[in-house]
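Quick one: the structure is below, and I'll ask about it shortly.
One protein chain is absent from this view; the other protein chains keep their places.
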Amino acid sequence: MADTVYRRASPKSAIISIENLHKRFGPLHVLRGINLEVAPGEKICVVGPSGSGKSTLLRCVNFLEEPSDGRVFLDGRPMGFIEEPGGRRRRDSEANINRMRARVGMVFQNFNLWTHMTVVRNVVEAPIYVKGLAREKAYTLAEKLLARVGLSDKVHAYPSQLSGGQQQRVAIARALAMEPEIILFDEPTSALDPELVGEVLEVMRDLARDGMTMLVVTHEMGFAADVADRIIFMDHGVIVEESPPEVFFQRPKSERATQFLAKLSSRAPV
Amino acid sequence: MKFDLSVITSNWQLFARGFGVTLVYCGVSSILGLCLGLVVALARLSRSVWLRGPAVGFVELIRDTPFLVQVFVIFFVVPASGLTISATTAGIAALTLYGGAYFSESIRGAILSVPRGQTDAAHAAGMSHVLAMRRIVFPQMMAYLIPPLTNQLIGLVKDSSVLSIITVPELTMATQRVLGTTFAPIEAFSMAALLYWVLTACLAALMGRLEHHTPTHRAARQTTAFLTVADR
Partner (left out) sequence: MTFEPRYVVQALPFLIRGARLTLEVSLFAIALGLVVGVLLTIIRQSRIKPLEAAASIYISLMRGTPLFIQILIVYFGLSEIGVDLPRFLAGVIALSLNSGAYITEMIRGGLTAIPPGQRDAAKALGMPNRYLWGHILLPQVLFLIMPPLTIEFTGLLKASALLSVIGVVELTRTSQEIIIGTFRPVELWLTAATFYFVMCFVLGAVARRFERVAAAYRA
C-alpha cells in the first residue's frame, strides 16, 4: 500500500473506519485488505478500473454484502458483527444492523427507486417506517428535500415518469430524508445519458458545500478533482494510491494510476 | 340421441346447491392454500436448510402424485392413525395442501421477480427483512403473481370435482345424484361442464381486473396517462 501523504482522520473521530477488509465470492477474491478512514465532513472519491472492487467496498460498508474478513466501524462501533471474547465474531442482530444502516445513506447506480410508489412516498417511506417519524413531519421534510434537488413539480409522479437524472435526484432526496451521517454514492451517474449527468453532479456538489460526509465511487474525474478531499485509487481489490486530488491528477505516485489516467484522457479529453 | 332439457330444468335446485358447495369449498381452500403457499414459499427462500428441505419435499410430494391419490391418502390413511376425519375436512385439507404446493411455486417465482435493487435500497435505508417484504416486495410481486395464480385457481376449481369421489356434495356429486333419478348422463354432465365453465371464466375475468389494480399497474397506468398528456 502507498504511504499516506495526506492527513488521515484519527480513528477516534472517524465516522467510517475500515480495517483490513476482505471479500470473496467463491474463488473470486474481490477485496484484498482494504484500510480506510473517513472523517466527518470529508469527501472521498474512489476511482479505478471496472472490476477493481469499488462497488463491493461500498456494499460492505453498509453490510449489503457481508465482509469475508476484516472490520468496518461506524462511529467506533463494529458494523454487522459482534466480537466475542476470544476473538470469534458472529453476525449482529438484524435490528442492530438496520439501526446502523439507517445512519448511512446510499445512492445506487441504477437509482433503485421503488417503482410502485410515487416520488414523495419513496422519500417518506423510510423516515415513517424505519425512524417512526410522524407522517406530517415526514411529508414536510420530503417536500423540502425535493425542492432542494429541484423536483418540487414531480412530487406525485411515479419513478417511471422521470428521466434518469430526475430519478437519481429523487434517490438522493430519499437518502437525505433519513438525515444520514454519511452518504455512499455507488457510481451515481454511470447509468445516465451524458446530458443528464450534470444535474446530478450539481446536487452532489451542493451537498458537499453543505458539509455532508461523502464516499463516492465515480468515473467523473472532473467532479472528483473539484470536490474530493482525497482520491482513493483502487485496482484488483487493493488501494493502490491515496492522494489529494491535485497530486493524483497532476503527478500520480503509482505506475498503475498513471496508466489509468492516460487511458481516460486518450478516450475523452478532459 | 336427443338432448332432454327437462333433465336440467327439473333439477336446477340440485345443480344450484352443488354449485354453491363447490364455490364454498374452493373459496375456503384457496384462502387457506394461499396462506400455506406463502409460508412454504418463504421457507423455500430462507437461508436455513431446515426450512428449505421440508418445503421442497412437500412441494415435490404434492406435485408428483395424482390429486385423487392425495384425497384417498387423506381420507383413508390419516384415519388409520386414530384421527377421525369427515369428508368435508378431508376435502378442504386435500384442496388446501394441493393448492398450497402449487401456489407456493408461483409466490416464490413472483418474489424472485422483484429486482434485487429494490430490496437493496430498502435494506440500505435500514428496513428490516419483514418491513422490506411488506412494503416493497409484496406490493411489487402482485403483478408477477396474478397471471400464474389465475391458472392455478382455475385448476383448483376444476380438480375440486374429484372430491365427489369421497362424497363431498359439490357440483359433480350433485350431478351424479341427478343422474341417479334421470339416467341422462349427457344432459346432466353437460350442465355441470357449463357451470364449471362459467365459474372458471368468471374467475379469469375477476383476476384480470385484480391485476389491473396492483400497485405496479397503477403506476404504469399513471405513466401512460402522463405520456399521452405530454404528447399533446
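A and B are the chain letters, set down in written order, and residue numbers restart from 1 in every chain.
Just so it is clear, contacts are C-beta pairs under 8 Å (C-beta built on N, C-alpha and C of every residue); 3 or more make two chains touch, one makes a residue touch a chain.
No experiment lies behind these values; they were computed from the predicted model shown.
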- Kindly name the visible chains that come into contact with the excluded chain. B
- Message: Which candidate, B:Leu5, B:Val24 or B:Ala193, sits in contact with the chain we can't see?
- Response: B:Ala193
- Which residue among B:Gly53, B:Pro66 or B:Pro115 touches the omitted chain? B:Pro66
- Query: At which residues does chain B meet the chain that is not included here?
  - Reply: 1, 60-61, 63-70, 72-73, 76-77, 80-81, 154, 158-162, 164-165, 172, 175, 185-186, 189-190, 192-193, 196-197, 200-201
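The rule is simple: only the chains that are shown with their structure count from here on.
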- Query: If you average the CA atoms of chain A and of chain B, how far apart do the two points sit, in angstrom?
  - Reply: 45
- Message: Residue numbers of chain B touching chain A in their complex, please.
- Response: 115, 117-118, 120-129, 131, 135-136, 139-140, 215-216, 218-220, 222-223, 226-227
- Query: Once bound in the complex, which stretches of chain A touch chain B?
  - Reply: 62, 64, 94-95, 98-106, 108, 110, 112-117, 125-126, 129-131, 157-161, 171, 174-175, 178
